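I'd like to ask you about the structure that follows.
Complex shown without one protein chain; remaining protein chains in place.
Take a look at subunit A:
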Amino acid sequence: MCNRIKLILLGFVGILYMSSLSADNTISLVLRDHLFIPAQLEVPANRKLRLVIDNQDMTAEEFDSFDLNREKVLFPRRKSVIYIGPLSPGEYRFFGEFSPNTAQGLIIAKESRDAS
């Protein structure tokens, strides 16, 4: 019985640890008026990142990046999640395939710890 409680507690601590880890690695991006805000993101290199994109427009968009090899439809008034990395230091362009002239952005992966 005691062992079971210990196991449950251990599992709970593990879940808490994992959720805090994912919270640290989460980056938020907003799509409003066919513009990605912020248009430039600085992120830590060599780490897996969870990119949460909030499409606040009334139209769908497609997040597309040749550099990151990512493609995802962003439905209107919905949030979407994409995992990127671990990225080598450098610049990675992304754009909205449905409105490529306006919806553009850049992810800069940096070695430094304070990249945000």
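The definition used in the following text is that contacts are C-beta pairs under 8 Å (C-beta built on N, C-alpha and C of every residue); 3 or more make two chains touch, one makes a residue touch a chain; residues count from 1.
Note that contacts and distances are computed from a predicted model.
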Chain not displayed: protein name in its UniProt record ("Co-chaperone protein HscB homolog", "Cytochrome c oxidase subunit 1", "Xanthine dehydrogenase family protein subunit M" or "Iron transporter"): "Iron transporter"
For subunit A, the residues touching the chain missing from this view: 48, 50, 59-60, 62, 66, 69-73, 75-76, 78-83, 85-86, 97-100
